[in-house]
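Omission of a single protein chain aside, the complex is shown with its protein chains in their original locations.
Then we have subunit A:
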Amino acid sequence: MSAELNLPARPRDASPAKFLKSHMRDYGMLISLLAIVAFFQYMTDGTLLQPLNLTNLVLQNSYIVIMALGMLLVIVAGHIDLSVGSIVGFIGALAAILMVQFNLHFLPTALICLAAGGLIGAAQGYWVAYFRIPSFIVTLAGMLVFRGLSLALLAGQSVGPFPVEFQRLSSGFIPDVFATGGFHLTTLLLCVATPAILIGLSVATRLRRHRFAIEQEPLPLFVAKSAGLFAAMAGIGWLLASYKGLPNVLIIMALLIGLYAFVTRDTTIGRRVYALGGNEKAAKLSGIDTRRLSFYTFVNMGVLAALAGLIFAARLNTATPKAGVSFELDVIAACFIGGASASGGVGRVTGAVIGAFIMGVMNNGMSILGIGIDWQQVIKGLVLLAAVCFDVYNKGKA
């Protein structure tokens, strides 16, 4: 196929204001997150972004973010998974039994737990995909079953503590190869190199797209966004470096975010999930095995929920029967705040991550301010509603 005349007249990049307006949906959430951070930073007299608190913020939200990645795929495929909170509890219990009662090494334990998560996802996905039972019902059942099973496994008790190596999953930090003492140089370098690489990649894409005369973000906006990204990541790096450095879990989280962003945007599997959620019948008639795809989104969710379960257990250093209660709501809310559509086919990984951090920053900020758990929930509920209203309003205008 030749690249002759088939291209439209080279589009002049729209003016930044116009582009912003037509992509309000994409930028709105990011701007909200920044506004919320700024608000709490001011209200807490700078406590929010202190190195210690920032580290805590990451640790507290890692498991929500990780599950939001899987939940996004489930929601985009047109389903929902209510059982993830119970899976977190169940996997934590399983890990505790294996490590504490059977003295199993933490590596095989982790592998067994991840496999168990995959099996749980498969068991639920099987009913949803192949028997067409609504996912709401299947995972509601799963929510009860696995909560019950974690109670049964732990016999109602808390089990702990865990081996130190396992605790490092959550509470450990990456080693500083420079060992300067005090300031964590490796962290800073990683936090500078990563955005530099990311920006380099997007400049390459931009140039390639320019050659194909594809309309894209106006240059000033792109520069501003890249500068912002660089400043934010380097800034976070600076702050974390002046405490204990990058938490291990942040590395895991960042790698997973990158992986899922890539899968959803750039792979055929990702594209097929969006088509499945957008119009299942059309996807099926286009030769896509929609049942298998639905099935695997649940398997994937199960594995990620298991990972979150391990991280959460490691963080608490004990497995309790109540672990993970109502996590599913935070995870689902993160996806919807991030712009996913409840009817499927729409949603982005970056949106879900931003959604998770909006929830996380609010939780953290309100706790610092001493707002009770009662009002925290009220406010979080209203924010969820407002975010989705904003989305619907924007969509109606477009």
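The rule is short, and it goes like this: a residue touches a chain if its C-beta (ideal position, glycine included) is under 8 Å from a C-beta of that chain, and two chains touch if they have at least 3 such contacts; residues count from 1.
Assume contacts and distances are computed from a predicted model.
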Checklist outcome for this item: Per UniProt record, missing subunit out of "NADH-quinone oxidoreductase subunit H", "ATP-binding cassette domain-containing protein", "EfeO-type cupredoxin-like domain-containing protein" or "Thioesterase domain-containing protein" is "ATP-binding cassette domain-containing protein"
Checklist entry - Among A:H105, A:R132 or A:R208, which residue is in touch with the absent chain? => result A:R208
Next on the checklist: Just to verify: which one of A:A275, A:M301, A:A333 or A:A352 makes contact with the chain not shown?
Outcome noted: A:A275
Checklist entry - Which residues does subunit A use to touch the chain missing from this display? => result 1, 3, 5-8, 11, 208-209, 212, 214-215, 266-269, 271-272, 274-275, 278-279, 281-289, 345-346
